[in-house]
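For reference, the structure is listed below as structure tokens.
Every protein chain except one is present and positioned as in the full complex.
We just call them A, B and C in the order they show up, numbering each chain from 1.
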Amino acid sequence: MLEGKSKGLFNSENIQKIRELGLITFIIIIGFFVQLRNPSFLSLENINDLIKNTAILSILAAGMMLVIITRGIDLSIGATLALSGMLTAMTVKIYPGLHPILAIFLGMLIGLICGVIIGFFVARTSILPIIATLGMMNVFRGITFLVSGGSWVSAYQMSDGFKNIATGSVFGINNLIFVAIIIYILFYYFVNYTRTGRQVYAVGSNPNSARISGINVSKILCLVYMIMGALAGLSGVLWVSKFASAQSNTAMGYEMTVIASCVVGGVSIAGGRGKVSGLLSGVLLMGLLDNALPLINVSPFWQDAIQGAIILLAVVVSALVKRSVDRKNLMRRVI
Amino acid sequence: EGRYAVIFKSAGNPFGEKLMDGFEKAVKEFGGEAILKAPAEPTAEAQIQMIEQLIAQHVDAIAISANDYDALEPALKKAMRRGIKVVSLDSAVNPDSRDVHINQANPELIGRVEVQAIYEMIGEEGQIAVLSATSQASNQNLWIEWMKKELKKPKYSNVELVKVAYGDDLRDKSVSETEALLKTYPELKGIIAPTTVGIAAAGKVLTDKGLKGEVYLTGLGLPSEMAEYIKNGVCPWMYLWNPIDLGYLGAYAAHALVTGDINGEVGDTFNAGFLGEKEVIQAGEGTEIMLGAPFKFDVVNIDKWKEVY
Amino acid sequence: MENLTSSVEKNISIEREFRTKDFFLQWEWLLLLIFFLIHIINSQLSPYYLNTYTLLDATMTFLDKAFIALPMALVIIFGDIDISVASTVALSSVIMAVAYNAGLPMVLAILLCLFIGLLCGLINGLLIVKFKELSAVIVTLSTMTLYRGIAYIILEDQAAGEFPDWFNFPGWGYIKGIPFILILFALFAVIFLLLLHKTTFGRKVYAIGNNEVASKYSGVKVDKIKVAVFTLAGLMAGVTALFLTSKMGSTRPNIASGYELDVIAMVVLGGVSTSGGKGKIIGVLLAIFIIGFLRYGLGLVNVPDQVILIIVGLLLIVSVMLSNLNKK
């Protein structure tokens, strides 16, 4: 075990740790400057807002991480979110009595169905994820327009119970945050402590060996997109409840933000890699940017460029870190 | 007789839907065929495509609510060369690319009236901020200009406009912008949001943070979206015009142009259905037709209107 | 090398035996079929559709993005993808406008526009080959945000334009009744057709797409080719910027938003497999005109845009599914 320690430096956890450390320091630095510019940044209220506004992103990112680990990608989540949000809101409008919990499940169900469709295309008809989700993105978005008939569902048409989903709180924790926490606990347990969770990694890491060791690859793929869909559906409900308004163009293009936060969080597009802790730091960075840039009066016109630059920086740095680690591994081989 | 088309900024927007309803209603009245179009995404590119499609259909007139002040010029000019009458409404195109513009409400009036409103709400002194739509929305920018002019008046000496924030007409962005305003300016007492998405988002934030009575909100919003916040007092009152009438007027103006009753010159007058006589007036380089003063929505009338749009 | 092996029996024919089945199972035929179907349907739907004048004008409405589809086909043949093209369009267009307004002669401004596009592409290419760990998706994902961001920094909420009158010729002009954009596109289409199917460069592109490792072992300069192709994509984005800007007579940082997905859809529908190595320019051309005319035709009978959205989405998936089937 002694050697074990000595070699520990190069095991998977630590490679990740190095990345996350880099990311966290990065975040802290940014936070530090923001704090200088605007003291209200570290106020309890703002922290709360920051997390609350990042909750939905974090939930979506969790699903996206699974998808990306299996070497896939899902461009349709924005549309799925809008669809489930709209349908749920319309249901609530018609049946104001509908219990919030039921509303949530309804949303998740709708998302799940969307996920199943995509999962079917990817796993069974071997259409590449990017195409399948690109196509379904259009379809889901279009359907949302049609069902809504162009009108919105507005605050006054929603029962207070429904609006409270986002505004209410459990033991002092805002529901959004609470839900996110629950999701992440389950998620963490799923990827680290269940067979299926690990099989997701196996499939992404080496699909052929996965088949040889008897993993049902297409089942796993299906599952992954179903989870993604369900989470997108959930997010739809939360979103609509949060802003107390359902529009057909809700969350257009949001998928890119989600993918970005995964990538920044060290989830490898090549598949097989990605840790919850890393993901969280990635999400945090994204949320921080959204929250901080307005606070320090960065001209709105700079925000895109800054985001892009930071994403690029993050991935390049992580690549360099990975290199140095591989190099160390080689040096260990005394030839 | 005649085929009249209207293009709105983007589909799935109640304001637009109502505007198109009004347009259709008018066209039916004078017995033409109405074509209603709206791109899935609010881009000039998409609207150009639609204009070309309408040119190919040899429509008689196009009424458009533009996603870009200048970018439609070549397309609309082409349409006009083909003898198609062009009317812009709600959100204008530059004078060269239209016969006449239908102005929902005098921008000067909008700008000034909103400042006066917030002035009254906050008790005549304190910090105020503006939460606008996308930074390139021509309407909003024009109105904000007028707000600033109004604020120059001595009576506003102790009202301070601290910031113009842009929520890009996105819910999430508008929310974080509003929250940022509240934190950065703890003294803030009023927010003017001359955009339907922004004002609703702001209303939501103020409601959730329980700032009713501390920070006041006004601006331009959809009755349906704002009913909640007008009734809970976060937004004592706000303004908008009636999209149905706007569309309605647009159609009649187009009709007048097609029939040759008017040709968009200053002083031309024509009959606009139940809106009665309307006159073409000068507006900067070009000409426009004024719908009327912005309509005020408050606790009294909101319940009636929230059902409409 | 002459007397390499004692017995050399001539046994390998160089005659391609013609298999009718394979020939007609080609993806392009299906596309051609769809292509004609669409024209038939459209002309049934709208009385205005079927006349050369309308059809020619129709091309003006969708050809601007088609320029990017050509190099994008090459990128996807690699098995890579470039989602930064739309932002590249925005950036080069904005810079062109600003430069012109700053007093640069229009001709030079145009060259600058092309150059900026080329530069953006080059940066993508270099990042991708220098950081093999990063897939093209990540790189172009971040440059997508970055390039458009820069465009915003430059122009903020302003529009730039006021171009000389002759500059709306690219987007709107005709030569002998044929839209200029169509003529130029035809030119580029031929160039890319030859480039991909007749030159060693094209052959190497396919080789890399099929088996990058084997290509390298065979002495193909993989990195050089990759950079070249991504640069090409940037350059063509510049071309698109020219036409789009001319079409709108002015420019804004938010132009061409969402173009990347339209372009990718065209290429994929054209039978270029995102798993790399397969696809023909002819297919892409057909796809461009299929999607273009489909949208146009439906628009002509005023089908709501949302419905068109759905139709195109389904068309994409169904057609790809069909192509997967006929592979088996």
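Methods note: contacts are C-beta pairs under 8 Å (C-beta built on N, C-alpha and C of every residue); 3 or more make two chains touch, one makes a residue touch a chain.
Going forward, contacts and distances are computed from a predicted model.
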Worksheet entry | Protein name as given in UniProt for the chain not displayed, "Sarcosine oxidase subunit gamma", "NADH-ubiquinone oxidoreductase subunit 4L", "ATP-binding cassette domain-containing protein" or "Heme exporter protein CcmA" | "ATP-binding cassette domain-containing protein"
Worksheet item: Among the chains present, which touch the one that was left out?
Response: A, C
Worksheet, complete the sentence: The one of C:Leu74, C:Val137 or C:Ala207 in touch with the missing chain is C:Ala207
Worksheet item: Which residues does chain C use to touch the chain missing from this display?
Response: 1, 4-5, 7-17, 198-201, 203-204, 207, 210-211, 213-221, 277-278
Item to complete: Would you write out the residues of chain A that touch the absent chain, in ascending order?
Response: 1, 3-8, 10-13, 15, 189, 192-195, 198, 201-202, 204-206, 208-209, 212-215, 272-273, 327, 329-335
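Here is the rule we use: only the chains that are shown with their structure count from here on.
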Item to complete: Between the chains shown, work out who touches whom and classify the graph as line, ring, star, complete or other.
Response: complete
Worksheet item: If you tally contacting C-beta pairs, which pair wins, A-B or A-C?
Response: A-C
Worksheet item: If you look at chain A, which of its residues touch at least two other chains?
Response: 141-142, 145, 248, 301
Discussion item. Touching at least two other chains at once: which residues of chain B meet that condition?
Written reply: 11-12, 38, 40-41, 135
Practice prompt. Give every residue of chain C touching chain A within the complex, in rising order.
Written response: 81, 127, 131, 133-135, 137-139, 141-150, 152-153, 156-157, 253, 258, 261, 264-265, 268, 273-275, 304, 306-307, 309-310, 312-314, 316-317, 320-321, 324
Worksheet item: Quick one: in the complex, what on chain A touches chain B?
Response: 38, 40-41, 43, 45-46, 49, 53, 141-142, 144-145, 148-152, 154-157, 167, 239, 242-245, 247-250, 252, 290-291, 294-295, 297, 300-301
Worksheet item: Quick one: in the complex, what on chain B touches chain A?
Response: 10-14, 16-17, 38, 40-41, 135, 163, 165-166, 168, 171-173, 175-177, 179-180, 183-184, 186, 200-201, 203-204, 208, 222, 224-225, 227-229, 231, 306
